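Structure below; questions to follow.
All protein chains of the complex are present and in place, except for one that has been dropped.
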Amino acid sequence: MTMKKFLNDPSDLVGELLSGFALAHADKVKLTENNLVVRAEPKAKNKVALVTLGGSGHEPALSGYVGQGMLDISVPGEIFAAPGPPKLIEALRMANRPAGVLLIVLNHAGDVMSANMAMEMAEQEGLNVRQILTHEDISTGPRDKPEERRGLVGCLAVIKVAGAAAEQGASLDKCWEIADRMERNMATLAVAVTSAAHPCTGEAISEIPETDMIIGMGQHGESGSAQTELKTADETAEIMLNMLIVDLSVKKGDDILLMINGVGSTTLMEQYVVLNSCKKILDSKKINMVRCTAGEFLTVQEMGGFQMFMARMDSELAELWDAPCKCPCMAT
Amino acid sequence: MTMKKFLNDPSDLVGELLSGFALAHADKVKLTENNLVVRAEPKAKNKVALVTLGGSGHEPALSGYVGQGMLDISVPGEIFAAPGPPKLIEALRMANRPAGVLLIVLNHAGDVMSANMAMEMAEQEGLNVRQILTHEDISTGPRDKPEERRGLVGCLAVIKVAGAAAEQGASLDKCWEIADRMERNMATLAVAVTSAAHPCTGEAISEIPETDMIIGMGQHGESGSAQTELKTADETAEIMLNMLIVDLSVKKGDDILLMINGVGSTTLMEQYVVLNSCKKILDSKKINMVRCTAGEFLTVQEMGGFQMFMARMDSELAELWDAPCKCPCMAT
Amino acid sequence: MLLGAVELIRENHRKLSELDSFGGDGDHGTTMLRAMENLKNSVASSESGQIKKLLGEVAWAVMGADGGATGPLFGSFFMGMSNGAGQGETLDCAALASMFEAGLDCVSKRTKAQVGDKTIMDAMIPAVNEIRQAADEGLDIPAILERAADAARQGADSTKNLQPRLGRAKNAGQQSLGHEDPGAVSVSLIFKGFMKGALNDGG
Partner (left out) sequence: MLLGAVELIRENHRKLSELDSFGGDGDHGTTMLRAMENLKNSVASSESGQIKKLLGEVAWAVMGADGGATGPLFGSFFMGMSNGAGQGETLDCAALASMFEAGLDCVSKRTKAQVGDKTIMDAMIPAVNEIRQAADEGLDIPAILERAADAARQGADSTKNLQPRLGRAKNAGQQSLGHEDPGAVSVSLIFKGFMKGALNDGG
């Protein structure tokens, strides 16, 4: 199967995509000389700044969430590859302020290494930065070994609630506490049905048999744990919900946030159908889906499948989830 | 190739997708008993109401644009099939008010027939409705035969500017005039690279050779006019821009709005790359891209490709384009 | 009479969708199926024995199937038939012909399509003309409908060699050459169903 993407020279890909991104959303973001994505109108200096980093090719993540109520700086890497420490330390220096900086890092080897190196440098330089790691992929490790869990779409929830807290003037410690509370109460599980092509190599990034689906497939098409034949929306939702409920020990009467994240070619139509399936099942279990959403928040090129995200919510988290935001790819 | 979609019984598909849609966006929209999509908080009765209709399977269109600053009621049909006159007349009755109702119709046989029949009934009943037809697909007919041109993503621009005018309290005649001005000054061209499966039949809705792209492919995979081998983003942008520029007689120094609409599996990454290509080309032609955007606004399931939309803008249209809106799938 | 059509569409909907895939969007069978289910339900729930009223309800039900072009076109056909029907509970042959002509008239208001455009009209126009002629010749209703069904079938067959000039399939160009127009085939199935239905329930 030939790759059918609209591209120019793949070695300029990230630069071109970021330029196009900045054009499309010039009212909300701009690019620095070094291709960091920053707000068009910076946040007041007396409020905590949020910074994140991550590979490209997952649009609208993560730069699509730079803006009022969410991120201050996004540090995009190359396709599926975290940015290196040089860009990240530049971003931390730029964001640094007395109120402090919260660095949100998804648990993938490259992101963590870059973040750790930049954090060491930041400490040496006396920058005021705290780090939060997101690791909620229940398919890659048990809850008591968070270091084995990958960071999936859950980063969005963490950015949303911590970003809202920062916008409201919360301290760095408070923002960190909010982010940490969200992080400890969330879980994600992915399912994949079709592969995608790596935009630079043109090769398929995974192999999925014609009639199968793979539960637990990662952000970059890394294989997952369970392979079964393709199931209906109801059946798939039931399997995934049950795994998330067990992982989070969600009980009858608990309040949860549910998010369906389409990873590429799975249609919004299907995401709504799955969300509707989830609602029926959760109702039958008397679990309260107090908030929910569906959409393409963090994609893996044109891969088919979705990530199901669940989080136990308290009233403070729900309020921060609802708080207004104005970002290129998320606004209320 | 087996269809790999997360679905239940296809005969309930539209109902399920609408329920999921309403769950995901409960803060902005709700469903009537008869599955019309209406605003959660209705617009003041002294302002013009906007109504549209269209087949399902094109999510987020059209119901994703119900909300403040855009539509009041969306009448969703079945998959790829316009709703019939019974639902539409119900919507027009519901929307009817002294300030009047603007009905926006995309030029497809079914939509137009339903709209005409409903308009005849509305007239008999004395409802205060005016209709605007969008037909901007330059691949299906010349500019002087608008009735041959299909309605593509341009409906979004019409809804945006007319919706903003309505929200600001403009009269029905003024809203119609704005919609008509936008409509007469816009043009769209689509390109397709991969097909999609019809969610009810499971069959491919078009056939595209492995290494080719088809310029002029319609909203539902209907074949287009020109078939060539797959080209780079720059080359594709050049071909499409030139055709749009000729059609609209855009001249050096003109102000335009450009919109890249991903129709399914073409990534946001690619859309940004294409937008960036367009900017370079337009700069070289000294045409001012005063507004632009990219995203999945009106899809054709998981089809690969995009629609390129261009409109000549004046300052009033640009201001209305910028006006705030709060809809499930478009917000500023 | 009407329910015979439901049965035939149900049996052939896959083929109709397949025909619609040569340049169209591949949904005509699904849509006709939905329209016919609605038709069946409306007949079942109708309390009136009056043909005019029944046809009016059927028209609204068919249009309520949200079937793109199909709903308004086939709905208009029944709506026109309702307009053209007398107030009674039975029909004579002349009234039958007038009723079908009114149906065709109502469809003509919705589309400019003529014979040769590769649409439903290629089957519907000859079928309705044939009904008038057969009625004028003094045939009985089952025989009239048999002639209509034949004419519709021939009309549908003739679309094989046509290029579409209207509707979604218009831009398909060559793609649909060699294949019948799905809408015309639906019309022929419906007339065949009327015929079968008329033989079964006698009218």
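What to note about this one:
Letters A, B and C name the chains as they come in the text, with residue numbers starting at 1 for each one.
Keep in mind that, in the parts below, a contact is a pair of C-beta atoms (placed from the backbone, for glycine too) under 8 Å apart; a residue touches a chain by one contact, two chains touch by 3 or more.
Note that the structure is a prediction, hence the values are computed from the model and not measured.
Among the chains on display, the ones the left-out chain touches in the entire complex are A.
Screening A:K28, A:K43 or A:H198 against the full complex identifies A:H198 as the residue touching the chain left out. Among the residues A:G216, A:G262 or A:G295, only A:G216 touches the chain that is left out of the figure. The missing chain, though absent from the display, is touched by one residue of A:N116, A:N242 or A:T332; that residue is A:N116. The omitted chain makes contact with chain A at the following residues, 11, 55, 77-87, 108-111, 113-114, 116-117, 139-140, 148, 198, 200-201, 203-205, 216, 218, 220-225.
Following the convention adopted for this analysis, only the chains that are shown with their structure count from here on.
Centre-to-centre, using mean CA coordinates, chain A is 29 Å away from chain B. Per-chain CA centroids place chain A at a distance of 53 Å from chain C.
Per-chain Cα centroids separate chain B from chain C by 32 Å.
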